[in-house]
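All protein chains of the complex are present and in place, except for one that has been dropped.
When the chains are written out, they are named A and B in that same order, and each has its own residue count from 1.
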Amino acid sequence: MIISFLTAMMIAGTPLLFATLGEIVTEKAGHLNLGVEGMMLVGAVSGFGVGLYTENPLLAMGAAIFAGAASALIYGFLTVTLRANQVVSGLSLTIFGTGLSSYIGTAFVGKKLSEGIIHFCKPVEFPLLSKIPFIGPIVFNQDVFVYLGYLLAILVGVYLYKTRLGQNLVAVGENPAAADASGINVNLYKYIHILAGGALCGLGGAYLSIVEVPQWQDNITSGRGWIAIALVIFCKWNPYKALFGAYLFGGLSIIGFRLQQFNISQNLLDMLPYLVTIIVLVLSSIKQSKESAPPQGLSLPYFREER
Amino acid sequence: MLRMVKRTDMTSNKASLIRVLSILFALITAGLFIAIMGHNPIKVYSAMFMGAFGSTFRIKDTLIIAIPLILTSVGIMIAFKMKFWNIGGEGQILMGAFFASFIALNFDTLPKPLLLLMMFIAGFIGGGLWALLPAFLKVKFDTNETIITLMLNYIAIKWITYLQYGPWKDPKSMGFPKIANFSDAAILPKVFGIHMGWIITLVIVVIVSVMMKYSKKGYEISVVGESMDTAKYSGINVNRVILGALFVSGGICGIVGMIEASAVNQTLSASLSAGYGFTAIITTWLSALNAAVIIPVSILFAAMIKGGSFIQTAFQIPQAAANILQSIILFFVIGSEFFVQYKLVLKSSKKEGSV
Partner (left out) sequence: MQEEVFVQMNDICKTFGSVRANYNINFSVNKGEIHALLGENGAGKSTLMNMLSGIYKPDSGSIFIHGKEVKFNSPKDAINQKIGMIHQHYKLVEVQSAKANIILGQAGSLFVNEKKISSEIKAISTNYGIPIDPDKKVYNMSIGEKQSVEILKVLYQGADILIMDEPTAVLTPQETEKLFKIIRNMAKEGCAVIIITHKLHEVMAISDRVTVLHKGTTVATVKTKASSPKELTDLMVGKSVNLSIQRPQVKRGNAALKVADLMAYDQDKVKVLDGVSFDLFEGEILGVAGVVGSGQKELCEAIAGLYTVESGSIIYNDENILGLSPRAIIKRGITMSFIPEDRLGMGLVASMDMVDNYLLKAHHNQKGVFLKRKPIMTKCEHMIDQLEIKTPGVHHPIKQLSGGNIQKVLIGREIETNPHVLITAYAVRGLDIGASHTIYDLINDQKQKGVAILFIGEDLDVLLELCDRIMVLCDGRITGIVKSDTVTKEDLGLMMAGEAISC
């Protein structure tokens, strides 16, 4: 019972993890992209659509990644090149993504993905590790994308903390003028990481529509993108902590379903992840130190010749 | 080679021209997509136009959509002026409707004017309190208001859904999850064929624009929005300004909830906010946070919503197309800000060559 809940929790947490990692990478470049929800939706619908027609899971995920990055490009162009207000640009990306996914998705309602894809997304036992009692079946008996989630979290962590490129990225987000004076191509860094962030959000959306649900529903993300943004603050821009935060919230999002037997209204239980997000945000705002503060240059446009 | 230079000579006329042009470019771009999808963009646009304004009946419908849009935009404009990104319009509308419905369902024996007035006040308080919560968290803990207001939208939706399925379910609805219809006393009367929400809206727009421009409170709101430090330095009680402004901001959205529940739905339902809270973000921004400009922009957007549902039947284009069109317009207008702030200069460099 507990093991089955925790296993489901990992699955529910995976789209959140992808999106959270995406937003971490974006915010580290100094860009607050509130379009996560929109990019996830675009990824979800493109992934589902391509999966439906090609019956190829990898092509589907690839399409989602591409679509996520492409929608992030709109945001990037507005905020990096045109120096537009990041909050409003992100919001409009969410509105755009919601509209676009619902527009394209009309054709997918009620359609089923092919057996091949469903089969591909079945849990795969990880040799040896899955035999660890309790932890094994939860952590190492999952589908490939859950494993991909672990891998990406570690990769992003190593990238940010151990590599030159990652350190340069931190500088771009903290103090673009300093990075610029050091010969770093600030706008290039911003673009690349905004696109990478969008790609991850797209992947998160597609995981939702192809693996977790798996069918098309209008507005399938139902606020997960926003929860991911909150998770970034909660895990203090740290990809390793994001791993735990995402699964925690994954658990919260399915707890309502599991608690139905206790005769509590489903609708009230559904509030839980949103309520907890608020509580967590408040808690993370109370305690702030220099090391865990948001990037200094977050949401400020950079213009070299500003006087 | 192109270089960008900061502008200092921008007049407000020029700026408006740039914005209007950007909307035009957005329509052209969207038209290209329509063409790619195999429709004639001119036909689609004109069908949209006819769908929105083609008959008195349609115009009335469009205006009925425009009323909540205008009012919600004016509401969140107050918060946006402070750079407080209140995207919780949906939730504030719903909670306003919830408070108003509580009055409507429980005091339906009261005389009509009194009942409506009480509903109006209740709606204002309901929306106001729902916005006060994120404002309080902002001043107390400096939490990110965007996420909190959005989370509160979901909570409000779930709450109304809960009422709909549970305690407030109409026993006469034969198991259908629906809240009872309001009695006649709780329904806003019509004036010139449209429910009198339009009068309320106009009055509020006038009051808000005068207050924002000429009152001390409105001035303090702009100062807080421009620079929190300066506001504190000059002795403005920043926290009180934020709390007060958000209460009014949410309150106005709450009034939208009351109007929609009373005049349009004649009951309370979770779908009552109909996305106005989100569309209003677009209209408010497009109006450059100017209450007077909100009216035409909102009517334009109402026309797009109405026209969008019309082309759904005429061309089998999904309703969501209207949302896409709206966001494309928004992208273009946001982007056009660049040309208000900067200009591009063609730089002639005689000796080209890089190091």
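Points worth noting:
Everything below uses one rule, namely that contacts are C-beta pairs under 8 Å (C-beta built on N, C-alpha and C of every residue); 3 or more make two chains touch, one makes a residue touch a chain.
What you are looking at is a predicted structure, and each value in this text was computed from that prediction instead of being measured.
Touched by the hidden chain within the whole complex are the displayed chains A, B. Set against the missing chain, the residues A:L6, A:V124 or A:L165 yield one that touches it, A:L165.
Screening B:V223, B:L246, B:A261 or B:I282 against the full complex identifies B:V223 as the residue touching the chain left out.
When the missing chain is restored to the complex, the residue among A:I118, A:A177 or A:I192 that touches it is A:A177. Considering the complete assembly, chain A touches the hidden chain via residues 162-165, 167-168, 170-171, 174-175, 177-185, 288-291, 293, 296, 304-305, 307.
Panel shows chain B; residues 3, 5-8, 214-217, 219-220, 222-223, 226-227, 229-230, 232-237, 347, 349, 351-355 of it touch the chain omitted from the view.
The rule is short, and it goes like this: only the chains that are shown with their structure count from here on.
Note on chain placement: the centre of chain A and the centre of chain B lie 28 Å apart, centres being C-alpha means.
Contact residues on chain A toward chain B in their complex (touch as defined above): 34, 74, 77-78, 82-85, 87-89, 91-93, 95-96, 98-100, 102-103, 106, 222-223, 226, 229-230, 233, 265, 267-268, 270-271, 274-275, 277-278, 281-282, 285-286, 303, 305-307. Residues 4-6, 85, 87, 137, 141-144, 146-148, 150-152, 154-155, 158-159, 161-162, 165-166, 278, 281-282, 285, 318, 320-324, 326-328, 330-331, 334-335, 337-338, 341-342 of chain B touch chain A in their complex.
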